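Note that this complex is displayed minus one protein chain, with the remaining chains in position.
Let's turn to chain A:
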Amino acid sequence: MASSLENLETQLEMFIENVRQIHIIVSDFQPQSQSVLNQKLQSLVHGLQEVDKLKSQVQDVHVPLEVFDYIDQGRNPQLYTKDCIEKALAKNEQVKGKIDAYRKFKANMLLELSRTFPNELSKYRALRGDE
C-alpha cells in the first residue's frame, strides 16, 4: 500500500514538474523551443497514462471529504487529522467518565439497596447468580 502511494506521489510530482517546465517554455516562447514543447506535451500525455495505470492500486484508499475542504481553503490537511484526533480523544474521555460514573452509581445503588431491602436484594442476587 505504502509503495503504491509513493509511486503515485512520484508520478504526480513528475507530472507537476513537467507542467512547470511547460509554463517556463511558454511564458517567453522562442521559435526554436517548439520541438521541446512538443516533447513536453507528449510526456504530459505519458504522465497521465502512468497516473491512470496506478489508479487500480489505490482503489481501497478512502479519503474523508472534509479533508478536501481544508485543502480547498489553502489549509494544511494535517490540521484535519489533528482536529479529528483531538475530537476523538475528548469523546473517549467523556464516554469513559460516563462509564465510570455509572459504575459508581451501580455500586452505590446496590449498597444502599442491600441496606434498605437486604432480603429482596439477596434474592435478587441469587436470581442473578452474581452473589
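Just so we're on the same page, contacts are C-beta pairs under 8 Å (C-beta built on N, C-alpha and C of every residue); 3 or more make two chains touch, one makes a residue touch a chain; residues count from 1.
The definition used in the following text is that contacts and distances are computed from a predicted model.
Novice: Can you pick, from "Mediator of RNA polymerase II transcription subunit 19", "MICOS complex subunit MIC60", "E2 ubiquitin-conjugating enzyme" or "Eukaryotic translation initiation factor 3 subunit F", the UniProt protein name of the chain not displayed?
Specialist: Going by UniProt, the chain not displayed is called "Mediator of RNA polymerase II transcription subunit 19".
Novice: Touching the left-out chain: which of A:Asn92, A:Asn108 or A:Ser122?
Specialist: A:Asn92
Novice: Tell me which stretches of chain A touch the chain missing from the display.
Specialist: Per the touch rule, chain A residues meeting the hidden chain are 13, 16, 20, 26-31, 34, 37-38, 41-42, 45-46, 48-49, 52, 65, 68-69, 71-79, 81-82, 85-86, 88-89, 91-92, 94-96, 98-100, 124, 127-128.
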